[in-house]
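Would you mind keeping the following structure in view while I ask a few things?
All protein chains but one are shown in place.
Each chain gets a letter, A and B, in the order it is written, and its residues are counted from 1.
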């Protein structure tokens, strides 16, 4: 804490967060709108990327060794409303039964959008988070990625086995083509679900505008099931994240679950008594969170019983139980200021 | 970090914490005193609560299925001194052997106060934290709760099994009577210690002024013992929390252990060599902490040996060992700025 209003004049700049990142050598601040496209223009095309542009034949397709699990996913621009109005035209927080006064809540976002094979047609709108990548140990995940946003972005996966070229990360001079997919270009990621990769994971942009791509919506869930898994009846995927001014151009920051803010706008999950239910939770922003679910608890892999769990940026975990408790339950981040800035939702059990 | 005094002018508002919550539609800031009673007056009485007021017979007593463990607990106002003066009239930090200059340290707090059966007489003063709820798997905990503070407050438990009506949480329109206990009213919570609920937990206000109720002192420890537990010789319950200006009206924030700040004011725990000792630790505020105990270490349920452990808001854990190391030991949060703002204490072993 160290909270001492008597010391206010000494505080500025101290607590950890003014500077979010630099892009193209320019500083990006956590609370100030910025022009990402202009900043991205200042990033040099890395030599391996330029070479691949000149000679596309250089980029060899990676071998597929397991069962092929194929996706066509584009990064696209979309208008995204963090708090859509209800049918009465009001933005509401159902947890506090109040109207939300946050000013503008719609912005120009980026999202991952799934397509049918060979880019036949969209399977859905671009969404925040992106589509679930659902694989099993032994699979090889093949993601055909097309960049339709105006800056270089990528897909970087957690948990999977991938060779260095399939990392999807910007690495300055050493960047591979998959770590710097320019507007209008494509790249095919090949990721392998080796033994020892099972778990709840996520994927996200890790290109040269990192982390602004993530803060604009470029992230999604990735699941690797054990080989012998009996699928749960219900599976819920929960991203704790935030939208910040440099990514949204809005004057407010928002604490979110799956792209929305405040109970009733964030996902309302439903299950029935007797269901085998799995929750998959991951954290995507600069803050640490705790996931709490009312009326329930679960057994951790070490045998501990918990109903509240810390997770930091990049962390992910799952839990599973047989539902036995009907009601209207809250799930939320137990950091009070996150909870009260929108990081909560309903879980309804009948 | 991103600490850059050169960038000070850009920092304001960025780091995550100005706005603590809204109550009755009014914003509450982490560093500004506020009038909770006035804000609470702006919260509408939820329909199920109003109906129960009109017709108390509607609220049926929950069935008690296990061994009955019964408590009478009132929420009461109390004057609370975060740093009481010693017999020489000085407020001291024994860790640094210095006098504390923090201005006023006494405020109008809320605390849970235990009574004998049927409100016969107080068992103790209202305290921060509240009384231990001590149960065993198989028990049904029955808490007769009376609200004697001037705003609606509740008791919301972690870990236990409870039906939706026994949640003790404000849920806007859908709030049950137990989630909005008005001044002068009572509610009986029935919580069940099913198999799979054993652990170190805590309870706290989760009513319409959340989290100000917690920040004013409405929290306490809750323990569910395994059925076959051999009780330790010593059991210590440790809440890492803070007092903030909107809840205290004071101009300083305080990092605390069990309601007090700075070594010598926070609890001094004692044990003897050979004792079977259990520590129960939980975190109650908006910050993340690490619990560190000098001269000791413990085995985690996964077999790892640690002497320092991260815990976030709402988390709780315990550890247990046979004492073998005499001395004057410090326990503290290892976040240096928390440690040095009061979050530490003595553990004395003879």
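Please note the rule applied: a residue touches a chain if its C-beta (ideal position, glycine included) is under 8 Å from a C-beta of that chain, and two chains touch if they have at least 3 such contacts.
Bear in mind the structure is a predicted one, so any value in this text is a computation, not a measurement.
Participant: Of the residues listed, B:55, B:97 or B:121, which one is in contact with the missing chain?
Facilitator: Final answer for the missing-chain contact: B:97.
Participant: Just the residue numbers, please: which parts of chain B touch the chain that's not shown?
Facilitator: 1-6, 12-20, 27, 29-32, 93-99, 101, 263, 287-290, 292, 294-295, 297, 299-310, 325-330, 334-337, 339-341
Participant: Take the complete complex as the reference. Which residues in chain A touch the chain that isn't displayed?
Facilitator: Here the touching residues of chain A are 1-5, 7-17, 19-22, 25, 30-32, 44, 46, 102-103, 158-159, 161-165, 167, 169-174, 196-199, 201, 208, 210-211, 214, 242, 244-245, 251-255, 285-288, 300-302, 310-317, 337-338, 340-341.
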